[in-house]
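Since the structure comes first, as structure tokens, the remarks are kept for the end.
Every protein chain of the complex appears in place save one, which is left out.
Then we have chain A:
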Amino acid sequence: MTAHLPVLQVLVPLVCAPFCVLLRSRTAAWLLFLFAALASLTCAVLLAVRVGGDGAQRYEMGGWPAPAGIEFVVGAFNTPVLLVVSAVAVVVAVYSRRSVTSEVDARRVPLLYTCLCLTLAGLLGLTVTGDVFNAFVFLEISSLSTYALVAMGRHRRALLASFRYLVIGTVGATFLLIGIGLAYAVTGTLNMSDLARRVADLGDDGGGNRALYAAVVFVFVGLAVKIAVFPLHAWLPGAYAQAPSAIGAFLSATSTKVAIYVFCRFAFTVFGTTLVFGTMPIDRIGLALACLAMVAGSAVACFQTDLKYLLAWSSIAQIGYILAGISLATTAGVSAGYLHVINHAVLKAALFCAAGLLVLRLGSARFTALAGLGRRMPWTFAAVVIAGLGLVGVPPTAGFASKWALLTALVDQGQWAVVAAVLASSLLAMVYIGRIVEVAWFREPAEPGTGPTASKAPASMVAAIWVLVLASVYFGLDATWPAGLADAAADALLANGGE
């Protein structure tokens, strides 16, 4: 059965989704999602062990050899993403039980878990597939289910946020499809390894083939929408902030991260570094946009008056760090990018989960509701502060480890402008985290009894938050495990997918 692990990784959540619809019970649907998340985490761990031992694992669908059929490839470059996505799914599954019940109409809950299973399956499929068109199919599954999830938010504004995301996201997906189509026309294949070979055969600079250049442009613009790279980020704040809290936590930790992984997969192992970073200026564009994202994202975050929106804008800045690392196209840079993918996923999930707890207890995550929080809910406040310091990158936290790796990689390449942007963004992060502390600790509490309040924080939600917070602290104190994963991933990518 272990030979089937790559397909089981995706299949279990995929099959759980229709069963959620068939059983039509809230508890059953939740149990199915929990089961799907646990099963994917088990698969991811077993696969990571196998990849560590025997190198990349390939699985041929339907028994058809690779270019004729579709293959799944699990290597050092995607195991970290599989681990992050499925681990966050498990935590969110625990967290979601109470959070979702309090925020979503009971009749919609089974459908919410259906969509959550589908998103999980889509993201995992996108990560393991070794076929470009199959990647598009999984992108469609994850995107469509995400639109539905965002639309289930508490306020009517969630519908607008979802519609916005749907329109922008569909344009992005279409661009990706056009790019894949052009690449197919030029090479005659959809398999990633085969594509890479045939692109390489065209010559170092793609043989001057303009259709191939356009393919690269379309693929990367399409992915940039999904990553929420700075000028294409407009969908993100509304989508994360208006979605039900558990969904916001899950999406913020996983969906852009998987898109970033797909970006790496296309850049390093499909089109190849010489074409993407040599002939075409994707690296320089990436660095420039990363700087803009870091500064603008953090600056806008400073002016938000709702914790969830603040966190969403901070995500845009953090995506900038990851993009900067990857755009360097050096082992150290890509490794720093991967490390920050892991650390940011943990930190942002923790913060969004905490925001969801505040919504449950206080009825809102607006700053007016948060006033005096530090004295009423000291533990939640502590969790927010610890994870917030991680976002800033204060020394013994996870954020520091990845930021330090990124700065080292940037200094190695002499990218002083980007270094300055990272530092400026960190200062701004200090400002917006400081604002939360100011509101929560120093401001007098507003008159009690505004909005629906729960008297006690549910243990499952508190546990989920603290698991994430403690994980982030642990990754800050002892970064060997995530850093080892990130280094292996970077090595595998730069060695052309470890083939």
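Heads up, the rule we're going with is that a contact is a pair of C-beta atoms (placed from the backbone, for glycine too) under 8 Å apart; a residue touches a chain by one contact, two chains touch by 3 or more; residues count from 1.
Here is the rule we use: contacts and distances are computed from a predicted model.
Novice: Tell me the UniProt protein name of the chain this structure doesn't show, selecting from "Multicomponent Na+:H+ antiporter subunit B", "DNA-directed RNA polymerase sigma-70 factor", "Cytochrome C oxidase subunit IV family protein" or "ABC transporter ATP-binding protein".
Specialist: Matching the unshown chain against "Multicomponent Na+:H+ antiporter subunit B", "DNA-directed RNA polymerase sigma-70 factor", "Cytochrome C oxidase subunit IV family protein" or "ABC transporter ATP-binding protein" yields "Multicomponent Na+:H+ antiporter subunit B".
Novice: Of A:80, A:125 or A:458, which one is in contact with the hidden chain?
Specialist: Of all options in A:80, A:125 or A:458, contact with the hidden chain holds for A:125.
Novice: Based on the whole complex, identify which of A:108, A:154 or A:376 touches the chain you can't see.
Specialist: Only one listed residue reaches the unshown chain, and that is A:108.
Novice: Tell me which residue among A:94, A:215 or A:276 touches the hidden chain in the full complex.
Specialist: A:215
Novice: Who touches the missing chain here, A:70, A:90 or A:239?
Specialist: A:70
Novice: If the hidden chain were put back, which of A:138, A:367 or A:475 would touch it?
Specialist: A:138
Novice: So which bits of chain A touch the chain we can't see?
Specialist: 4, 7, 11, 14-15, 17-19, 21-22, 24, 59-64, 67-70, 105, 107-108, 111-112, 114-115, 118, 121, 125, 133-134, 137-138, 140-141, 144-145, 147-148, 151-152, 175, 178, 182, 184-189, 198, 209-215, 217-218
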